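Only a single protein chain was left out; the remaining protein chains are all shown in position.
This part shows chain A:
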């Protein structure tokens, strides 16, 4: 495992250098994960890029790693941030005027050009073939000055050449974010139309679809606001085509009326909420898991919903497809809650793994009637035994009906006998997703007999997984994927041997813990809470867990 950090100012092209680095490492077939410190200031703030590279032929991406092998910094602030994280404090590089840089690791790159110089050092250190990177550098930047800066950096990097220089592993890798994963899964799940409004951290989805859908005969539409987005999605779904909407907190607030409308009309709807720091505009570029209680209850009146939480980038590919199937079967809102770190995190892994995630779920349109004619007298909202009603789509002869947010009878007509429909149709709607056919309400890691279980989801998934894998006899990890309906029985069984439980989450009010509470009876439950917008490194996480467990000793190796 190798971890490298690059620190500079926004506007210095730190991210571009990171992208080039990630691209060449990807071409060599090494699994890795990138991390970017988002500055909310477009120009002039500090920014940093970190990359964590797995050992050769390891295909599980590393989490955020605390210990850094090599850091290149532009200012003293960078030294303050990284010196303490370096395994070897001499492995810091930077301009001459920056403190604590060993003289042999100094240089004098210009402000604009620091990124290319740094890239040279990193590639020299990692032993990445010179020409491979130079080609990429010269594609992005002007030759001449940049070539010289890269050359100088590379030579400097070679002075600290790694013990295991990188070689071409001949594995076909691809880099994707959580947002990319949602798009890949959705397209495989037959989504061809998308309606969205830009918002961090969900804009990438709209941007991807703007490029990816037209060649498939579909399209993406940038609409005027989130109210329009959810209603356009509802129109598309009513018309029989698959779609979903994605947003973040403020947009979710605007979509809430549409959510209840989807429930009343039983129009299938998948909604993705990429959670960021709230309330209000809050911390748009920082991660949080603080919309969960809202998502459990959002909307006026009472209605059924399904709330799923993917636990990794690959899981996003699978979950969005499962959500599309569930929404068409149960005909109720299916919500996917991600968080900023998971949505924007970039991992590079073998294409094969992405491919198998894409192919994992088959399209199942449930009781949707797409072909004419519908035989018999059609009643859109009439249950078929204990199964959900058939749903026709425009074009199906004999299947015309009105979908209305007004309370209605089985044909869909408003102004019904309320007493009658509230005790029949409304009850059916309320209870239709009390338990769902969803095979994996959570995944577990480590020993099922372990006395302590760490529970979490989303961005926390990679940390729990890493932590438990390093100490599998003491801990079980439980990555929750289904919050509503609560998989109470399954939880009780999985936690049978656990005496102590830590629920780790990115919010201040222990929202996941309170949702899971009915499944955690008779256990000692502790909370790990963080709400400053930052995502833990492996070390920070394990230290926090051990502190919470109060003096539990372990032989942690991470």
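Just so we're on the same page, contacts are C-beta pairs under 8 Å (C-beta built on N, C-alpha and C of every residue); 3 or more make two chains touch, one makes a residue touch a chain; residues count from 1.
Simple rule for what comes next: contacts and distances are computed from a predicted model.
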Looking at UniProt, which of "Carbohydrate ABC transporter permease", "Signal transduction histidine-protein kinase/phosphatase MprB", "Thiamine pyrophosphate enzyme TPP-binding domain-containing protein" or "Sarcosine oxidase gamma subunit" names the chain we cannot see? "Thiamine pyrophosphate enzyme TPP-binding domain-containing protein"
Could you tell which one of A:160, A:174 or A:546 touches the chain left off the display? A:174
Of A:28, A:134, A:340 or A:396, the one touching the omitted chain in the full complex: A:396
Candidate in contact with the missing chain, chosen from A:236, A:436 or A:529: A:236
Could I get the residues of chain A that touch the absent chain, sorted low to high? 172, 174-176, 180, 184, 187-188, 192-193, 195, 208, 211-212, 214-219, 221, 223-225, 227-229, 231-241, 243, 257-258, 261, 265, 351, 354-355, 358-359, 372, 394-406, 412-415
